[in-house]
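Heads up, one of the protein chains got dropped from this complex, but the rest are sitting where they should.
Chain nomenclature is as follows: A, B and C, assigned in order of appearance, with residue numbering initiated at 1 for each chain independently.
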Amino acid sequence: MIYMNCDYNEGCQPAIMKRMVETNMDQHIGYSEDDITAEAKALIKKACGREDVDVHILVGGTQTNMTVISACLRTHEGVISSAMGHINRHEVGTIEAHGHKVLTLDTTDGKITAKQIADFCQDHINDESREHIVKPGMVYISNPTEMGTIYNRQELLDIRKACDEYGLYLYIDGARLGYGMAAEGADFDLPFLCDVCDVFYIGGTKQGALMGEAVIIMNEAIKKDFRYIIKQNGGLFAKGRLLGIQFAELFKNDLYMEGSRHAIAMAMKIKKGFLEAGYKPYVDCPTNQQYFIVPNAVEEALGKEFIFDHECRTDADHWAIRFCTSWATKEENVDKLLALLASLK
Amino acid sequence: MIYMNCDYNEGCQPAIMKRMVETNMDQHIGYSEDDITAEAKALIKKACGREDVDVHILVGGTQTNMTVISACLRTHEGVISSAMGHINRHEVGTIEAHGHKVLTLDTTDGKITAKQIADFCQDHINDESREHIVKPGMVYISNPTEMGTIYNRQELLDIRKACDEYGLYLYIDGARLGYGMAAEGADFDLPFLCDVCDVFYIGGTKQGALMGEAVIIMNEAIKKDFRYIIKQNGGLFAKGRLLGIQFAELFKNDLYMEGSRHAIAMAMKIKKGFLEAGYKPYVDCPTNQQYFIVPNAVEEALGKEFIFDHECRTDADHWAIRFCTSWATKEENVDKLLALLASLK
Amino acid sequence: MIYMNCDYNEGCQPAIMKRMVETNMDQHIGYSEDDITAEAKALIKKACGREDVDVHILVGGTQTNMTVISACLRTHEGVISSAMGHINRHEVGTIEAHGHKVLTLDTTDGKITAKQIADFCQDHINDESREHIVKPGMVYISNPTEMGTIYNRQELLDIRKACDEYGLYLYIDGARLGYGMAAEGADFDLPFLCDVCDVFYIGGTKQGALMGEAVIIMNEAIKKDFRYIIKQNGGLFAKGRLLGIQFAELFKNDLYMEGSRHAIAMAMKIKKGFLEAGYKPYVDCPTNQQYFIVPNAVEEALGKEFIFDHECRTDADHWAIRFCTSWATKEENVDKLLALLASLK
Partner (left out) sequence: MIYMNCDYNEGCQPAIMKRMVETNMDQHIGYSEDDITAEAKALIKKACGREDVDVHILVGGTQTNMTVISACLRTHEGVISSAMGHINRHEVGTIEAHGHKVLTLDTTDGKITAKQIADFCQDHINDESREHIVKPGMVYISNPTEMGTIYNRQELLDIRKACDEYGLYLYIDGARLGYGMAAEGADFDLPFLCDVCDVFYIGGTKQGALMGEAVIIMNEAIKKDFRYIIKQNGGLFAKGRLLGIQFAELFKNDLYMEGSRHAIAMAMKIKKGFLEAGYKPYVDCPTNQQYFIVPNAVEEALGKEFIFDHECRTDADHWAIRFCTSWATKEENVDKLLALLASLK
């Protein structure tokens, strides 16, 4: 079976593994206060074009979201998210377990708009009973979104403006950030993200690292005591040097974007193949997640050789399925997929 | 100005005040271990027709909801509720502050169905990622609902069945329970509620008490250590005798239902008046909350003499407004309202 | 049996009950936005000698503590308290249920010192592992303490200084504040408390009200959105006018202090009686809680006619017992107690 169900089926970029082997018996201080982590942070700051940001490397995405969000909100505040947002759908309610309501906005493509955010906040202010209702304190968006779509520069600036108007933090979940920046038509980069939001993270786990998500904090209020909050959430990794190695290698020699570009090339090849074979996208998107609507028979036939994700049934006769590429996707496997697809005509 | 915006504009039933005056300087032990509370509990058990239930009297509705729900759920479990549910809309996310997600089902009239509950749970079980998603642990419904509608006996039995099938507790918020039981066509009573759910509460605050909500627990697992959890939530009232007096008097001489019937009579008079005047109900309901759609000019004119609730604008020219009656509503005020309405033709 | 086990055995000051009766059928808006509450707040501000404080009236002490403390702390911060502090001993861990550790300091008389606070914070700063440890964010003291002792002006100023040095909020639990201010030798008053701390509360429940604790907030950061947090903690009382009546009457005509002085007079009479009878105080204190060490036989004999509190056994042959006076203590009962005591010689 060939796995194309997610972007973490393999281990890590060989350069990362090489450095892990080379440094394995070196002695380092723990909890991310080592030299390799310092090197990684310096490289990330350089890529961001800023020295005045704080960088912390955590282990995984759910851990990162719960840490960042609980660092930002007072007890009566909630976080605005698309109903499809990872924090709303796939983290066993960890935001609620940390005491905060996820305030959901509807979406079909995974994106929410500045207008939706402003309307939601304005309705809150206008409500006679507003002191009986959770107060919006933060906006959470993923870029790319959980559906593979991306926010462009203007959309992000508009959301920032709404956040400023209503006193909200803006936090961007970048679990697949590289795949977004490498997408055709993407007009945002790390320096821009540093300008537009208060805090975001650069995903490692889905981008070629064994693990690790790098949180970038611009807002001074969030910077304060952040390591305490990492520890409280189980994220202060004992052998922090390992997280350091992941990002030191990814941000050396453009490896992070190189792997991202490869994933996009493979995704676009799959997209072209499915479209040419006459299948419609479930969501039309330019990143490494590709959703298609296929008849049950096609789903079944593909499932004999490939593992992929099932988003939902679109009707009794069709499935919306998802293929995920990554830095590690072999072109020969993509070719096999498209050949199998062609054979099903 | 005449207040008809809620069912807690006045103090309490005169019989309650009388007993408070009479017993004011008596000495009692604190924290609801006094004799008057024992009397109240005995009267409530009698009204329920059961001795094997636990009764606890708490101060207010939000406090009661957070206490009951946090007593029932493990950390990864959520509570299913209508999106209009009080716990979802009007308690500043206290359920989330206690660590649990509110899992919302859509509704237009405030009610949810057994089928919606079953479908939601079945979808959860079928989901490949279910261990990444909050697990349903409980169903919360209000009866009457926040919109004034009521669940009948069969609907409640169907919901119970769904709860049994999917391993869920059933909890009924009875903030306005008397107004529900007194409604025309209502076919449920306290003994039935004891049979159909695991825990419910009989509202006092909106039903003629100064304060107080009586929690009735049938399920042994919820009974265990419940007083600890009341205390942890700030609900173990020092001068508990006062809560005892509220319910001892309400459940003596049928006072609770007498007040409820009066409220319903007044509500039906208002309903008849508005319908005859040609206004449509926003929600058609048989209890003490009456919603009507009126033109802006009518809203404005009524607002010069009456205080009422604004649910929402239904369009640029109309408001959905709410009138609330109670045990204390004076018929002369209802007459004034209808006379004013007639004059606006 | 005569109750002297606590200061909430009776109902309320007759003036309060009178006004409740008079206004019972008046209509008021809910949730403490009514005129009577406004009157109460104005009287409290006047007593404090300041207009620039926020006043909120909550229902009970545990509720007040959990609301204030969770309004103040970020997730990684804890609250410093005496090990005997009410929040540490007698609130079923509600502070922890709200996510915060209680950082305890040892005490024998219920008081903690500025030096203890400073040392604790300095140790935290000096600790190599400090980011693995809860950060002190606030100091909680009760005045009078749970043992009936009081902090004087200089001790409070010293604690304030330590708080300023280490960036801590200072919060004073005044459940029995009047009994403290009325004690012989007490040199603090409401205006001073407003100057020395960030937030405190004036207790009603133990001071002649049916219920109610008035929170006084000086610090702007705590003022922000406080009503949301009251509601989230179940403390936004529907018939808020009742809370208003309690404090409007207590702060009219010096009633709050008049009741306090009576309680102190009764307590001093009891103290004198026990000391003259040859019994030692368990803690020597000037307020309405009086602790004595008595032989088992005396404990047993007193227990046949009086209800009092058992603090602990001091050895196999002795008990430390507590008598509590209040605004409502009848002098004839005190006389009976002392006569009984005399008869046991």
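Throughout what follows, a contact is a pair of C-beta atoms (placed from the backbone, for glycine too) under 8 Å apart; a residue touches a chain by one contact, two chains touch by 3 or more.
On a predicted model such as this, the values are computed, not experimentally measured, just so you know.
Chemist: Which residue from C:K18, C:K101 or C:K161 sits in contact with the chain not drawn here?
Modeler: C:K101
Chemist: For the chain left out of this view, which of A:S32, A:T104, A:T145 or A:T205 touches it?
Modeler: Residue touching the chain left out of view: A:T205.
Chemist: Taking the full complex into account, find the residue in B:M17, B:L236, B:I270 or B:A320 that is in contact with the omitted chain.
Modeler: Of all options in B:M17, B:L236, B:I270 or B:A320, contact with the hidden chain holds for B:L236.
Chemist: For the full complex, which residue in C:V92, C:M147 or C:C194 touches the chain that was left out?
Modeler: Residue touching the chain left out of view: C:V92.
Chemist: Out of B:H28, B:H98 or B:R160, which is the one that touches the chain we can't see?
Modeler: B:H98
Chemist: Need a quick check: the contact residues on subunit B for the chain that isn't drawn.
Modeler: Touch set of subunit B with respect to the missing chain: 31, 70-71, 74-76, 98-99, 131-132, 135, 225, 227-229, 231-232, 236.
Chemist: If you put the missing chain back, which residues of subunit C would it touch?
Modeler: 75-76, 78, 89-93, 95-102, 128-129, 131-135, 309-310
Chemist: For subunit A, enumerate the residues touching the unshown chain of the complex.
Modeler: Counting over the whole complex, subunit A touches the hidden chain at residues 2-3, 5-6, 8-12, 14, 17, 20-21, 23-30, 59-63, 66, 91-94, 97-98, 205-206, 210-211, 228-229, 231-239, 241-242, 307, 328.
Here, only the chains that are shown with their structure count from here on.
Chemist: Approximately how many whole Å separate the CA-defined centres of subunit B and subunit C?
Modeler: 33
Chemist: Could you tell me the distance, in whole angstrom, between the mean C-alpha positions of subunit A and subunit B?
Modeler: 42
Chemist: On a C-alpha centroid basis, what's the spacing between subunit A and subunit C, in Å?
Modeler: About 50 Å, centre to centre.
Chemist: Do you know which subunit C residues sit against two or more other chains?
Modeler: Within subunit C, the residues that touch at least two other chains are 98, 228-229, 231-232, 236.
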